[in-house]
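First comes the structure, then the notes that go with it.
Of the protein chains in this complex, all but one are displayed in their positions.
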Amino acid sequence: MSRWKRPSVTLVVCALLTLVAVFAFMGMLAVFVAQSAPVWRSEGWSFFTQKQWFYRQQLFGIAPMLYGTVVVAAVALLVATPAGIGTAVFASEFLPRRARLAVKVAIELLAGIPSVVYGLLGIVLLRDWIYRALQPFDPLSGDTLLTAGLLVGVMLLPTLMTLSDDALRSVPASQRLAARGLGLTATETALRVTLPQAWPGLLGALLLAGGRALGEMIAVFLVVGRQDNQWPESLLSLRPMAEAGQTLSSKLGGPEINIAYGDPLHWAAMVALGLVLLVLVATLTLAGTLIRRRKPHAP
Amino acid sequence: MRRRLTDIAFRTATGLCACVACGLLVVIVWAICQRGWPALSWRFFTEQIRLVGADGGIFYNVLGTGILVLTALAVSAPLATAIALVQAVYLRGRPLGAMLGLFLQVLNGVPSLLFGLIGMIVFVQALGWGKSWLIGGLVLGFMILPTVCVALVERIAALPSRYVEAAAGLGLRRSQIIRSVILPQTKGGLITGSLLGLARAAGETAPIMFTATVFAGATVPRGVSESPVLSLPYHIFILSQDSFDPAVVTKVWGAALTLLALVCSLSLIALPARLKNHEEANNV
Partner (left out) sequence: MSDSAASILRLENVSVVAGAKPILRGVTLDVPEGSVFGLIGPSGVGKSTLLKCCNRLTDLIPGLRVEGSITFRGQSVLGRRIDADALRAKIGILFQQPAVFPRSIMANVLFGVSHLGSVPRRELPMVAERALREVALWDEVKDRLTSSAIYLSVGQQQRLCLARTLATNPDVILMDEPTSALDPQASEVIEQLILRLRGPRSVVIVTHNFAQARRVCDRVARLALVHNIGTVVEIGNPAIVAAATREEE
């Protein structure tokens, strides 16, 4: 019915720039896949299951790094989840508006502290504390998976708190009022009305925070010890917590990447680390975002 | 009675969490200020690094970080504006617009290290630029794209529809409405988002360590290829790894305090607008 309208310059420019951004990201993915292809061809699935990484012998197995990454992220979440969600519950359910904003400002500032500063604090303070606290387990140094996990946990706190607060605030005030009107205490209202309705948001917050924990490099790099091929005797053993380890990101951020460029297979293995990290984090982020978008089902 | 005790116990427990969180901020800021303050002096900011960080100042580090951050701003502002307009105006309410939003969220989650890696693969190696401030700016600009974009999209979505309708009622075309109504009304969102993005970019080490920054031996870049800069985060990163010399330790805390002050002041300027947006979005 309508004749074809010439698209405006604004539209064309906007669309072009958007496509540039989208294709740059796709290009990034493509480069990772292409550059890591040799190691997939030569190692296949054993890339994930091999417990040894000796580039001089052309052995590329990332199982110990996956283990280190998971342990660090798990410790971080274990520390940050109760504290972050607890803070969010306290701020959104018990504090009057002004005090709540004050807490949020403090948390935003905490979120703004650069990771290298956290790393510095970790090196100078946390590492010594952990070394002293772990004396009964006879650690070699304060650089352990536990140290890295605790440090990342502190870094996750603001993320978790902000996202959880959003989730809790999205439960309508009328629901809380109705529960209070029935004679429930503020605690019962929080536990029985607000938290059950906010759970998608809270779960999403956990997943997003988990994604951040996997990808954090600088702070982990400085305190994790960067010890290759640390595979625990038992997956359930807590002993490796008190030992140095290596994570995907600390390996990738280390000086080895400069050596790797000369050897195609080694280089491919390094890029593959990046690809694995990207896929892991993107999956968690995507899942977290989608779950968070589910609005609480309330009138 | 039991209910009351539970109530008090729960309040206390969550309150303690909040105290721990706020206490952490105090402890961290105090720890940095206490150690970094003695290093701060006029010379610290005006001199260049000497004796591998044990003497001299951080002038070129601050300058380098400034260059990187401003380049990132120049990269991210136009891209973010374009994406925000496409998402919140041209594709408003369409599935493709939602997908674009999702794309931004995923981009936001990508570890900054990987941005550095891709910058290294494409620019440093494939294009043969070597380390350059421009690569750092590009990489950082891309990294903060979601931050800037989301702030702008939120602002556009919050724009009262009567503005747009009034303009449309006057017979303006969509591109004219964008230029005369939407962009002027939402530039606050662009500024807020940019400040937050810059705060993030200024503190990042991972994306620039392979692509743009060196520890020593660079001043003002004179070209693009093989022209790295110094930077505050990388300075701290390197020095903190062998911080046994007391002179170095003082200097590195001074640098950390400077970086912290820079980042916090950037995000504090953006804070009021950001809090207001969040509170309104959840109609408190």
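Chains here go by letter, A and B, matching the order in which they are written, and residues are numbered from 1 within each.
Going forward, a residue touches a chain if its C-beta (ideal position, glycine included) is under 8 Å from a C-beta of that chain, and two chains touch if they have at least 3 such contacts.
On a predicted model such as this, the values are computed, not experimentally measured, just so you know.
Listed residues A:109, A:148 or A:184: the one in touch with the omitted chain is A:184.
Residue in contact with the omitted chain (choice from A:117, A:193 or A:207): A:193.
Interface residues of subunit A facing the missing partner chain: 96-98, 172, 174-185, 188, 192-193, 197, 296-299. Taking the complete complex into account, residues 3-4, 7 of subunit B touch the chain not shown.
In this section, only the chains that are shown with their structure count from here on.
Inter-chain centre distance (subunit A to subunit B, centres taken as mean C-alpha positions): 17 Å.
Across the complex, subunit B meets subunit A through its residues 3-4, 6-7, 10-11, 13-18, 20-22, 24-25, 28, 31-32, 78-79, 81-83, 85-86, 90, 100, 102-103, 105-114, 117-118, 120-122, 125, 142, 145, 173-175, 178-179, 199-200, 202-206, 209-210, 233, 236-237, 240-241, 243, 249, 252-253, 256, 259-260, 263-264, 266-268, 271, 274-275, 278-279, 282, 284. Residues 8-11, 13-18, 20-22, 24-25, 28, 31-32, 35, 82-87, 89-91, 93-95, 97, 101, 103-110, 112-117, 119-121, 123-125, 154, 157, 161, 166, 169-170, 173, 185-188, 190-191, 208, 211-212, 214-218, 222, 249, 252-253, 257, 261, 271, 274, 277-278, 281-282, 284-286, 288-290 of subunit A touch subunit B in their complex.
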